[in-house]
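Taken from a larger complex, these chains appear in their original positions, while the remainder are omitted.
Note that the chains are named A, B, C and D in the order they appear, and that numbering of residues resets to 1 at the start of each chain.
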């Protein structure tokens, strides 16, 4: 696959959260690389509260990693 | 998306818990940005014990991150 | 919401476990603040092994946080 | 509830694993304290592969906590 992840460093906590979202989606994309199937699936779960909660959980796990990699965006 | 996350620092543990709830909801909102769909979905899972437990789990994962970022609100 | 979480510090490991249970329930309560709906839901999942296991999992995640905040109740 | 958790310290890794199992079960018992319902539920999920895997997951999360509290049973 092409280069898509240069580093876990981000400038702000919000950018870190958005990186966590990207990581969650890439975890899906490696298993299902067909963009049409992916988009159809995303439409399906975007209206399904159970799947939305599950995908939010994956984001939460990745955010733990990204936040730690950035020392929680503190200057210490 | 607009600025919504300035920092992971909070003054108290309870505020940290409330930030964890916000992070959980934002994880959903990035996937489903339509507020009407979101509100309809929230009504649906608020009465469903299984979904309530799952969403409480996402909060728990984010709370781990926020608590660590705040050194567990201890003064040491 | 009223003040309900003063600190993550507890005197003993068991009190820490009980705080983890409280945190799990509060994660639900923020989404469904209606006590009558909450109590009805709790009755429902208290007899459902799958939901009991899931709620025990949320407790386990919060217990990780509380245990760490208390340095695992060791004197070192 | 009576005293049931004195400490997270155990002499061996296996005892730590067994403590993790106890913690998982106590997470259930706080929600459903009726021993008859608990035993009926346990019979139900003991024959259900999906629930067995889920309960094994809760054990895994608690084992992380117990292992860390014991510094992974290394002498360093």
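The criterion applied here is as follows: a contact is a pair of C-beta atoms (placed from the backbone, for glycine too) under 8 Å apart; a residue touches a chain by one contact, two chains touch by 3 or more.
Quick caveat: nothing in here was measured; it's all calculated off a predicted structure.
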| item | value |
| --- | --- |
| Copy count of the single sequence across the entire complex, 4 present | 6 |
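Basically, only the chains that are shown with their structure count from here on.
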| item | value |
| --- | --- |
| Rounded Å distance between subunit B and subunit D, as computed from the means of their C-alpha atoms | 27 |
| Interface hub residues of subunit C, defined as touching at least two other chains | 42, 45, 48, 50, 54-55, 57, 61, 64, 68 |
| Touching residues (chain side subunit C, partner subunit B) in the complex | 1, 3-9, 23-28, 30-32, 37, 41-42, 44-45, 48, 50-51, 54-55, 57-58, 61-62, 64-65, 68-69 |
| Contact set on subunit B toward subunit C in their complex | 12-14, 17-18, 21, 42, 45-50, 52-57, 59-61, 63-64, 67-68, 72-74 |
